[in-house]
Structure formats: C-alpha cells, structure tokens
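What you see is the complex with one protein chain gone and the rest in place.
Going in written order, the chains are labelled A, B and C, and every chain counts its residues from 1.
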Amino acid sequence: MNVWERLAAIDRRWIYLACGIAVLMPFIIPVSLPVYTTPEVQGVYDAVKNLPDSSVVMLTYDYYPSTLAETEPMSRAALHHLFSKDCKIVTISNIPLGGPTIAERVTRELAAQYGKEYGTDYVNLGYKANYVAVMKGLGSSIRSIFPADNSGTPLGQLPLMQEVDSYEDIDFIFIVADNATADYWVSIVNAQYGVPMCCGATAVMAPKMYAFMGSGQLKGLLGGMKGAAEYEQLIGHKDRAVRGMDAQSLIHLLIIGLVVLGNLGYFMGRREKGIGR
Amino acid sequence: MPAHLRNTIRIGLTALLLTVVSVSSAFAQAEDGPAFLTNRINALILVIVFSVAVMYFTQQARKGKTLFLRKIPGLDAVEEAVGRATEMGRPILYIPGILDLDEMDTIAGVSILGRVTKIVAEYETPLIVPARYPTVLAACQEICEQAYAEAGKPDTFNKDSVRYLAGEQFAFTAAVNGIMMRERPATNIYLGGFFAESLLLAETGNAAGSIQIAGTSQPEQLPFFIAACDYTLMGEELYAASAYLSHEPLMTGGLKGQDLIKVILITVIIVGVILSLLDHWNVIHFFDIYSGWFQEA
Amino acid sequence: MTPFSPIELWLMAFVTLAIFSFLYKDNPVYRLVESIFAGLSAGYYFGLVWDTVLMQQVVDPIKTDSSNLYLIIPALLGILLFSRLTQKWSYLSRVPLAFVIGSTSGIFITSRLQGLVLPQIRTTFMPQNVPGGSTDPWMIVVLSTIVVVGVIATLVYFYFSHEHKGVIGWTARLGIWFIMISFGAHFGYTVMGRVSLLIGRVQFLVEDWIGSFTG
Partner (left out) sequence: MRKTVPVVTAFVTGVIVTISFFFNEHTTLIGKVQGGILQWVTIIFGLALALGMVSITRVNFNKIKRKQEGWFYSVLVIVSVFVMAIPSALPVSWSPMFGRNEGSLYYWLWTRISEPMMATMFAMLAFYIASAAYRAFRARSTESTLLLLTAVIVMLSRIPMGEWFLRLFNESLPDWVNIYIMNGFNLSVQRGIIVGAALGAASMSLRIILGIERTYMGKG
C-alpha cells in the first residue's frame, strides 16, 4: 500500500474529527474579519427601508427547527428593522413541524423589546395545511383560511386583522424560508397579486432565488448565514450570524483543502497504477 | 365500456362543464367590478397553446404512434444494478422521495418503482421500499403487488418489503440510514423528491459500499447526488425516465408536448434578442411592444 | 442569557450529543433518541391537527355560527382519508385525495405558466441589469450573452425529442458545462448552509451549555 492508497482508504471518522476541530477553534481564538455587503442584501435593506412607516408586512416563518442557525438570525434582523419602522406585522408559517412555535417564540421576544402589543401591532396566524392552497386562498380571504390565530383567538377579535383580509391589504412580504415555499410565494402571490417581496433563504435555496432576483420578482435576497450577517451589519444589530462567520472561514478552508487532497490522491493513485496519461 | 366511448364522454363532459362554468361565472357577479381579467390574456393564450400541445401528443401516443424519446444514460444502470444485487444476494433499496403523493416527483418515482419492481421480481431479488407517507405507502404497495403479478410471481411478493417509516424528514432519514447499515443493500435507488437528506442518504450508502442511482427534480440537491452517486438523473430527466421506461403513451405524450413548448420558448427568446438589438441600433422599434406581451399589464 | 434551566441544558446537550454519536456508528443510544424523536414528531402533528384544524377550522366556526355547518363535509372527507389504513376500504380515500390533488393541479397549471414561465422568459431576452447598478455597456453585453446562451443551452439539454447530435448535440454539451458551473456554485453555497447548522449547534454546546458551568 503506497501513501496515496492509504490516504484514499482513510476512515471517514478522521475527517469528521478534523471538521469538528475546525469548527471549535474560532470559538477559542476569535478573529473578526469584516463582511462585505453584496447588492442582493443591499436590495433587501433598501426595500424595507423605503417602505412607508406603519406599513402592513407579512413575515413568513417557513422553516423547520433544523435550519434555525441560518434562518432565525434573518427573522430577528427583519423584526428589528420592521419594528423600528413601526410596521404592522402578520406572521404566518407554512411548515407544520415547529414553524408556528418558532413564530410565537421569536416574534414575541422581539416585540417585547420594542414594546409592541399583540393584536394591534402584530399577529401570528400560525399554520394551515397545504401551502399551495393556503397561499392562493389568502388572496380571496385570510379569514376563510385562518378563522383564528395560532392560539385560537378569532381574527375578528384582533384589531389589526379587521383592516387586513387579503393581499390587497398587505404592502410587503418578507419571506424567510428553508424550502420550496419561497418559489410558490413568487409564482403565486407575487405573479398574481403583485405584492412586492424579498426573501431570506438558506444557502441551499439561494442559488435558485437568483433567477427570481434577475426577473425582478424578488426585491432582495439574503443567502444563508453570510446574507444574514450582512443584513445584521447593515441594520446595526450584529448577532449570532456575524459571530458565526469566523468559524465559516476555517471550515471552508478545510473543505477546500480536502477537495484538493482527495483529488491529488485520486490522480497520483491513477498515475502509479498506470491508468490515464 | 369501450375506450372511444369513454373518451367521447370525457370530452363531452369537459366541454359541457367548461361552458356552464364560464358562462355562469361571467354572468353571476356577486359584486360590482370587472369579471374577466383582461391583463391575463397572455397567460390564457399560453395555457391554451400548452394544453393543446400536450393533449395533441398524448392523443397521438394513445393511438399507438411511436414517438421518439432520446435515451436517458443513467437508466441502463438500473437493470445492471439489479443484476449485481442478485449476484451478491443482497437487497435493493428504493426510495420514492420524501414528498407526499400529490407531488409530481413522487408520482414519477412511484411509477418508475413499478418498472424496477418487475425486474426485481424476475430476478427474485429482495426489495426494500421505505415510504414516508401513508399515502405513498399504499401506492407503493399496490404498484409492487401489481408488478410481481405481472412478472408472474405474485407469491414471492413480501408485503413487509414496503415499509412505513416515521413521518418527520430526519427521523425518516435516520431510519433509512439504519436500514442501510443493518441490511446492507447492494443497490440504492433514490428517485423522487429529495431535500437535505440527499447527502446523508448518499454518503451512508457510499459507506455501506452500495451502487447508487439517484434522480430528483430538486436542483439544489443534484450536486450531491452527482458527487456521491454512480448515476444521476437531473431534473426533468426523472420524468423522462419514467416515460422512457414505461413506454407509457401518456407520459411520452406529455414530454413531447413540453418539448414543443420549449422550442417555441427558445424561438421567443431569440426573436426577443434580435428585436432588442434592432431597437438598440435604431432599425425598428418593436421591442417594447414585444416584451409587453409577456408581462401582466 | 439563555432561557433554559441547567437541567434543561443538560437534557438538550445530551440529545445533541446522542445524535452526533451516529457519526461514529449506529448505536443503542442513538436508536433510543431516534425512537423518542419519531414519537414526539407524530405527537406534534396530532396536537397541531387537533387544535388548528379540527378545533379552529371546523368545531369553533360551527359553534359560533350554525350556518357554518357545511364544514362537516370537508371534515368527513378528511376522515375518509383514514380509510387508506385499511385494506378493504382504502378506495374511499380516493375522493378526498382527488379533491386535494385536483384543486392543487388547478393552481399549478396557471401559476407555473404565468408566474414562472412568462416572467423568466421575458427577462431572459431583456438586457440584464448588472447587480450593483453598474452601467458599463460591456458588462451588460457580456452578462446578457451569458444569460441568453445559458438559458437556451439548458433548455436544449432537457429536450428529449432528438438525440444529442449535430447542432443540438453541441448546444446540449454547452448546456451541461453551464449546468456543472451552476451546480458548482450550488455546492459552494450549500457547504455554507450545512456548516452554518453545525456552527449553530456548536454555539449552543460551547456558549450555552459549557458556558453555563462558568456562570
């Protein structure tokens, strides 16, 4: 067994260990490098900034607890930005597993910081099944799909919801999603009802969203933790996303190194076996 | 009931309902205001052209006309992989995605399962099909049973080979990973809607030394399938594979219809670019009107 | 800082590490938490359905206004879906299934064509806006060319009515190169996505859990 074959046969658990160390290191020795702002994130910031004060904004919690690390900073930053402009916020979740619970927890915490009141300044609609039907149905009437909010209070008893009953009453939609729902917000709600929107997407979803940026259907895009960090920086509330960027640097370099090493081994192994050139 | 009669009834019913609904909706105004949205005429035209194209080719295919479809490279791999599993005496794992039965990916995955099961039944290779939704479970069970019957081996079908696993995405993945490590399938086939679990599945399969064939229409997962699997069906190739394998006239017809629309769309783009350049060079100014057709007024 | 009590933090750290133990190998502790997780997930769905669907969408509206009695019909249709679980009566579930699938298909046809195809095609033949607002004509020309060629080549790659030969062959070849570049970008982004989630857990373990030892 030569060195390349031995390298190729390395147990994957050693790689896992290297990965674990790379992610832990920056917590012990932090190096704070600046994050540059990309035009896509600037687009989100400008779109929200240019909303008239007290606009009604729908904020979606279309994510599972599994992607909290990427999406929760986006929701928090959005809430900071929107509450500081006195916007009225209607939150909704198209994710059954955990979505409504996260919406309650995060929105209430931030609302308390800004002294906002449930029912007049913000409402959590919660979850209803089949997001395609929900998104389309909200165009007819929010109340026919959501007779009550997440905790069961009839919408008629909430002052904010007396003025809001379809997309016509909503000025802007801020999507935060970790799955295909963003696609449907664009293709159903933006295309048919013309509500302007921007999107905070996990890094996995972000490349697809560039097509919607290009077509002008999205006003801005937050792509993953980097996007969240840029947004946190723009609104001046540096938080977990900005702090996470250090660890990103190191582990990315590790992965790039692994790609190079793996391929080196692959080519050297082939050459020694006399395959290829 | 003979097929043509059924068709006639269906078409007649369609026409009747279309008329009744459109007429009634046009006149039955619940409130004042415009009824028909004229700004959506471009969409209406597209829907009509699209429907006619799809229906025309479907009709052609049904009449028994052979419509050409190009070969999908990764598909031959399926039979090869089943053969290998048989030689090794190890099972085949087939996952029709993690979406529910109302999603197109699952439908394609389930329909390819029918063809794969037939090969599996002929070779008498053990099969494992984990389903994430009860609806998918039921559909897979029925399709497998049918395939075993078609292969002439209805008795060899083991009902437990189609299994219901926990409903949550990662609970499901973990359970499938457990199966991979415990039962060591020789071949893993992932055809359907896959999300974050794609890499978890493909990596664990790699560790277990299985041959892997994957396909999904979710572009965000394809890089991993390409990286970790032996063969990958990208995007629409999944649907095309389903049509190609089953030689099903309906699927083939649908694909041919879509292909026609693609040709039209490519033409639209090229004409648009030319008009845009002519506009820029001050030859003719038709571009704004042209591009306006594709926009909701 | 954290809203959790020490016992809760220990519990959360335990389940976190128990799941991570799968990285080493499948083990009884992992299977234990996996089973609990599967059970809790199913239970979560039940609570959600009971409260937000059955109570909020059916029972409460009927209680407050008897003209809503028609809501019994969709509820019964929904219950019919449970016939899936039986052998003999499973065909009954087809009607509610057809209702759901039929109407979502109706949304699909129009929204896919009007909401995706039309705007995406239109903005392909329009001159592209350079992100960041640059008006350098060369940048616009280069970017617009890339977009037009890329869209056409990708569409041709997914064209199934012709073998990949001749003009179609090399356009499809170009298409696969474009696709691979895009997938490379996708891979790069996704690495960041997954790493973020690991960082999130490490933030919990280091800052919240271990951090609580030192006060």
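Heads up, the rule we're going with is that a contact is a pair of C-beta atoms (placed from the backbone, for glycine too) under 8 Å apart; a residue touches a chain by one contact, two chains touch by 3 or more.
This one's a predicted model, so the numbers in the text were calculated from it and none came from an experiment.
Though it is not drawn, the left-out chain touches A, B, C in the full complex. Check B:Ala77, B:Leu127, B:Ala174 or B:Val273 against the missing chain and you find that the one touching it is B:Ala174. Residues of subunit C in touch with the missing chain: 4, 8, 11-12, 15-16, 19-20, 22-23, 31-54, 57-58, 71, 73-75, 77-79, 81-82, 84-85, 90-91, 94-114, 116-117, 120-121, 124, 128, 130-132, 139, 142-143, 146-155, 157-158, 175-192, 194-195, 197-198, 200-201, 204. Residue positions on subunit A in contact with the hidden chain: 8, 10, 12, 15-16, 18-20, 23, 33-36, 38-39, 64-69, 96-98, 101, 104-105, 128-130, 133-134, 136-137, 139-141, 144-145, 151, 166, 187, 192, 207-208, 210-211, 213-215, 226, 245-246, 248-256, 258-259, 261-263, 266-267, in rising order. Mapped onto subunit B, the footprint of the missing chain covers residues 10, 13-14, 17-18, 21-22, 24-26, 28-37, 40, 43-44, 47, 50-51, 54-55, 58, 101-102, 104, 107, 110-111, 133-135, 137-139, 142-143, 146, 164, 166-168, 170, 173-174, 196, 199-200, 202-203, 206, 217, 219, 223-224, 226-228, 235-236, 239, 250, 254-255, 257-258, 261-262, 265.
Keep in mind that, in the parts below, only the chains that are shown with their structure count from here on.
If the chains shown are joined wherever they touch, the resulting network links each chain directly to all the rest.
With centres defined as mean CA coordinates, subunit C is found 17 Å away from subunit B.
Per-chain CA centroids place subunit A at a distance of 28 Å from subunit B. Each of the following residues of subunit C touches two or more other chains: 41, 45, 100, 104, 114, 119, 122, 182, 186, 190, 194. Taken residue by residue, subunit A touches two or more other chains at 66, 97, 191, 204, 207, whereas all remaining positions touch fewer.
Residues of subunit C touching subunit A in their complex: 23-24, 41, 44-45, 48, 51-53, 55-57, 60-61, 64, 100, 103-104, 107-108, 111-112, 114-116, 119-120, 122-123, 128-129, 131-133, 147, 182, 185-186, 189-203, 206-207.
Against subunit A, the residues of subunit B that register as touching in their complex are 168-170, 195-196, 207, 218-220, 296.
Note for the complex: subunit C touches subunit B at residues 22, 25-26, 30-31, 34, 37-38, 41-42, 45, 84-85, 90, 93, 97, 100-101, 104, 109-110, 113-114, 117-119, 121-122, 124-127, 148, 151-152, 155-156, 158-164, 179, 182-184, 186-187, 190, 194.
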